[in-house]
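Note that one protein chain is taken out, while the other chains of the complex remain in position.
Note that the chains take the letters A and B in the order they are written out, and that residue 1 is the start of every chain.
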Amino acid sequence: MRRSALRDSLVAYAFLLPGFLFLAVWVVYPMLKALQISFYDWSILPGQVSRFVGLGNYVRALHDPLFWLSLKNTVAYALVTVSGQLLLGLIIALLLDRVTKGRVFFRAAYYLPVVTSWVVVSLLFKYLFNSSPSGFVNYLLVDVLHVMSAYVPWLSEPETAFVAIYSLGIWKGVGWTMVIFLAALDTIPTEFYDAASIDGAGRWQIIRLIVLPLLIPTVVIVLIMLTFGAFQAYVQVALITQGGPLHRTEVLLSYMYTRAFRDLDFGYAAALSYVLICLVFILGRLQLRMLRSEPVY
Amino acid sequence: MNKAAFSITGGLVAFSMLLTLGACGPAQTPTPVTVRETVEVLVTPTAGPQEPVTITFWHSYNEVSPENDMLVNTVIPMFEEQHPNIRIEPLTVPWEEFLRKLSTSMAGGVAPDVARLDIIWVPQLADMGALTALDEAMPDFDQYANAVFPGPLASNFWNGHYYGLPMDTNTKVWIYNQQMYDAAGIAGPPHTMDDLAGQCAAIKAVNPDAYLFAADGTWAWVMLPWIWSFGGDITDPDVTRATGYLNGPNTVAAYEFWLEMYNDGCFAPVVLGSGIDPFTGLAQGLYASIDNGPWTYPIIQSQFPDMEPHASLFPAGPGGSIDVVGGEDIVLFQQSDHPEEAMEFIRFVLSQEYQLQMAQVGQLPVRPDLIQSDYIANHPYYGIFLEQLRTSRSRTAHPRWQEMDEIITNAGQLILRGEMTPQEALDSAAAQIDAILAE
Partner (left out) sequence: MSYLARRLLTNASLYTLLILGVVITVLPFLYMISTSLKGPVYVFEYPPRFIPAEPSFDNFVAAWTSHRFDRYFVNSLLVTASTTLLVVLFSSMMAFAFARFRFVLGRALYSSIMIFMMMPAMTLIVPQFMLASRLNLLDSLPGLVVVYVAQNLPLNTFLLKGFFEQVPRELEEAARIDGASSWAVYWRIMLPLSKPALATAAIFSSLGAWDEYVWALTILNNANRWTLPVGIASFHGVFYSDWGLIFAASLIAIVPIITLFIILQRYFIRGVLTGAIKG
């Protein structure tokens, strides 16, 4: 029995309606509103007129050293934390895959940071990386493990502050990547391993020549999702360094938020957020193209 | 995305616009009018509305603090008893977010009626047109203006009008750890900057990891006492330019002193942004001295009960012992729907009753007639603050003070990080502030 295409469409739309209503009001409309705002020197106080500036805000961004700094910081954060999570997650998944007992325990333990709130872990790492000798990381590295000779003023300097922030970003996400890779590994039939072993291949060779190539589609997906996540970094910077010292640890979103809600410069903030949106879109398309070009196994 | 997706989005936009337009305008809550009320009006004629008016009052006292306790449990009930038709709804907004929340609330049309503002925010909000000029709105304004100290009153003055009245005042004093002094053989707190410099070696001899003094940033609130005590300043008295003052020889000398003490390990590295905060360090025997306001005592009493803080005047430099005035003013917002009732609360806040009650929880009164009262005279620690207040000065009253503060903060950071010499950093800062003052 065939249902008419029209009726199908109507029913489908009925199912889509509530969800798309929310999305229309709270995602689509804001998306377009943000674009509009970005073309104005927007004043939010009641009774005040906003001045149209066209591309003025975007031009301002191009000349704004803080914009470039925060952009650079965002990209650096993405590069470091994405590769960190990818590598470590993969390695741990490969290790865990070989283990028969206690898998559930290990999986849960590694996943704990993933389910913990960003607020909690950011404050935690801020405390752990305290600059004084009583800071946990300082104490560990200097007095316990003796891998460093002097205490480091972690959060007083941007370079070292980023070590703390990157560590947090990687620590928080490794479990997530591990889980994804574990499942991907699960889908590799044991016959592959058996056949390779029979042919005399060593463990490492198996991994290199069989497992890794099969994991490439997963790697790409993980890469895409981790990158999206990295560009959205905000809480960790806001709570750990507040973008300081001297605005040197700002990322795009923390800088945008300051402009919007501290300086009430909504137009400029909207322009900044659109730059981020475009960046993310472009990156997304690039990575998706990479995904489609990979042969599916 | 493909064409279809684009047109879909377009359709969704149109749809969502319709939705929003339909929901336009604030929802009106109908005022309940009961028959009983009408009857009461006929039977017992009273002036004014029968229904209690609610006044929202924003402040930055911590949720859990003696100040908030006093406010909510003693002082506000006192007011409400005297004014049965007015209810006060207090709201805690953390200090760090106060200005931000105010701004966004004003934008949303939901600003409070009155607020306890840090004095440095008043010019900015007044300039924005957010505040009501009290000297115009209150017929009895002069009566209250004359009852308070002139310094705190002045913090409400902008562009020819008074936009608030002072609520409480404070300043910083030198606070030290007597035990560390004893162990180092230091007789007493430093009277001059030279004294201070001399103490460093003794403190370090006992514990090389200890510090003589700690402050946790290079904001104006931290640096101004040093600048002023060395005889420097930020701007000329008429606030027209900073060059010659912020980068003048006395200010530079102040920063050079700071830099030297910092490089010698006398002043703690927490000034760069992270480390152990001054209170904890003082209590732990890590910092021999800090400078801070009257709230230090309640904080140390509750968090570090084993430590007994001692206080003295700020060490005197070539310019004297000059500290910075802080405090809060009470202001009335233009957006308020109930200015008359709000002003009743403002009058109450200026009353002896209120001032004396809040004095019990660390809020120095702004009324000279109370300073002679038994309570203040015998207070365990207000004495030193009042003494310091005699020479303390106010920060620049300017709508763009926040920006100026940031410039000063950055200059201090650059200096202490060794990225610029004091003269260079202050030259640059002065130029930036000149640009702001010129507009």
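Assume a contact is a pair of C-beta atoms (placed from the backbone, for glycine too) under 8 Å apart; a residue touches a chain by one contact, two chains touch by 3 or more.
Since this is a predicted model, take the numbers as computed values, not measurements.
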Q | Per the touch definition above, residue among A:152, A:179 or A:196 touching the missing chain | A | A:179
Q | Residue, one of B:96, B:340 or B:419, that touches the chain absent here | A | B:96
Q | Chain not shown: contacting residue from A:120, A:209 or A:286 | A | A:120
Q | Where the missing chain touches subunit B, by residue | A | 1-2, 4-5, 7-9, 12, 20, 23-24, 26-27, 63-64, 91-96, 101, 104-105, 107-110, 216, 276-277, 279-280, 283-284, 299, 303-304, 306
Q. Taking the full complex into account, what residues of subunit A touch the chain not shown?
A. 1, 5, 8-9, 11-13, 15-16, 18-20, 22-23, 25-27, 29-31, 33-34, 37, 44, 92, 95-96, 98-99, 104, 106-113, 115-121, 123-125, 127-128, 130, 132-136, 139, 143, 171, 174-175, 179-180, 183-184, 187, 218, 221, 225, 228, 231-232, 234-235, 239, 253, 256-257, 260-261, 266, 269-270, 273-274, 276-277, 280-281, 284
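Assume only the chains that are shown with their structure count from here on.
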Q.
If we count contacts the way the header does, which residues on subunit B are in touch with subunit A in the complex?
A. 9, 12-13, 15-17, 19-20, 99-100, 103-104, 106-107, 109, 128, 209, 269-270, 272-276, 286, 410, 413-414
Q | Residue ranges of subunit A in contact with subunit B within the complex | A | 20-21, 23-25, 28-29, 32, 44-46, 129-134, 153-157, 241, 244-246, 261-262, 264
